[in-house]
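Removed: one protein chain of the complex. Kept in place: all other protein chains.
Moving on, here comes subunit A:
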Amino acid sequence: MALGLLVADSGGATFNGRPYRDLPEPTRTVGAVLETAFHPARSGRNHLRVYCRAAGYPIARADEVLQQVGLADAGDRRAGGYSLGMRQRLALATALLGDPSVLVLDEPANGLDPEGIQWLRGFLRHLAHTEGRTVLVSSHLLAEVEQTVDRVVIVGAGRLVREGSIAELRAGAEGAGSVVVRSPEAGRLAGLLQGLGRHVELEDASRLVVTGTTTEEVGATAFAAGVELHELASRSSGLEQIYFQLTSGTEQYAAAPAGSATLQEVSR
C-alpha cells in the first residue's frame, strides 16, 4: 500500500514527504523486496538489467549489485534454478539497483539456510549502520528480528500495537524485572523472599519466579540463609513473548479464543 501497489481505502504513505508514485525516481529513494519474483527462464543478471534499463541506470549496476549480494558467480544461470536463498539475494539485489536510502523488506529471511541468515543479518546491519540507510523489515521470525533490528513496530490485526526500541518494549512488558531461581530448597527461599515483600511464584518444587527484585537481592538472601542455588537468572522478555502479550486477543487468525489464552499463559 505504501508503495502504491494496492489502493488504500483511506489515508496515505509518503517517502521524503511524497507518495511513492509521485517520486521522480522511486527506486533511488525506496528499494523494496516484497516477493521473490523472476521469470524462471531469465538469468539473474538479465533480470537486473531489465530494471536497470527501466529506471535508466547504467547496465553495469546489475553486476555491481550481484557482487554486493554475493551472486556474481550465479548471475548467468537461469533464475528458475536458484535456491530459495539465492532468490532472496537476487530480490535484494533488485532493490539495491537504485542505491536507495530506504529499503523495505518483506520477510527477507524466509527460506534462508543458517549461513544465509547470518549473512543477511550482517548485510542488513552493514546497510543500516555503515551505509546509513533506513531498513524497514517486516517479519514473523521474531527471534531473528530481535537480533537484527534497532526499533520495533508491532502490528496486530491491522492496528499499531506498540512502537519502540527493543529495550523500551522489554521494560514495559509484563514480567520485566523478574528473577528465576532454581534451588533444592525452593520452598524455604520462597518464604524468605515473601518475607521481604516480594511476589513469588512457585513454578514447581525446585523453581521460583520472583518479581520486583534483582538477582543481587535473591543471591544475598539465599547466601545469608545458607540456601543452595542451582540457577539464578534475570528473565528478560523475548520479543516473541512481548508480541504475544501485546497482541493476544487481537490476532485476526487465532484458532480460537482458547488458543490465544494459552499463548498468553506461556508468555508469563
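Following the convention adopted for this analysis, a residue touches a chain if its C-beta (ideal position, glycine included) is under 8 Å from a C-beta of that chain, and two chains touch if they have at least 3 such contacts; residues count from 1.
By our rule, contacts and distances are computed from a predicted model.
Visitor: For the complex's missing chain, which UniProt name, "ABC-2 family transporter protein", "Serine/threonine protein phosphatase", "Chemotaxis protein CheW" or "Aldehyde dehydrogenase"?
Guide: Of "ABC-2 family transporter protein", "Serine/threonine protein phosphatase", "Chemotaxis protein CheW" or "Aldehyde dehydrogenase", the absent chain's UniProt record names it "ABC-2 family transporter protein".
Visitor: From the list A:35, A:131 or A:150, which touches the chain that is not on show?
Guide: In the complete complex, the chain left out is touched by residue A:35.
Visitor: Looking at the whole complex, which of A:7, A:60, A:205 or A:224 touches the chain that is not displayed?
Guide: A:7
Visitor: Which residue from A:56, A:81, A:122 or A:187 sits in contact with the chain not drawn here?
Guide: With A:56, A:81, A:122 or A:187 as choices, the missing chain is touched by A:56.
Visitor: Give me the subunit A residues in contact with the hidden chain, please.
Guide: For subunit A, the residues touching the absent chain are 3-7, 20-21, 23, 26-27, 32, 34-35, 37-43, 46-47, 49-51, 53-56, 94.
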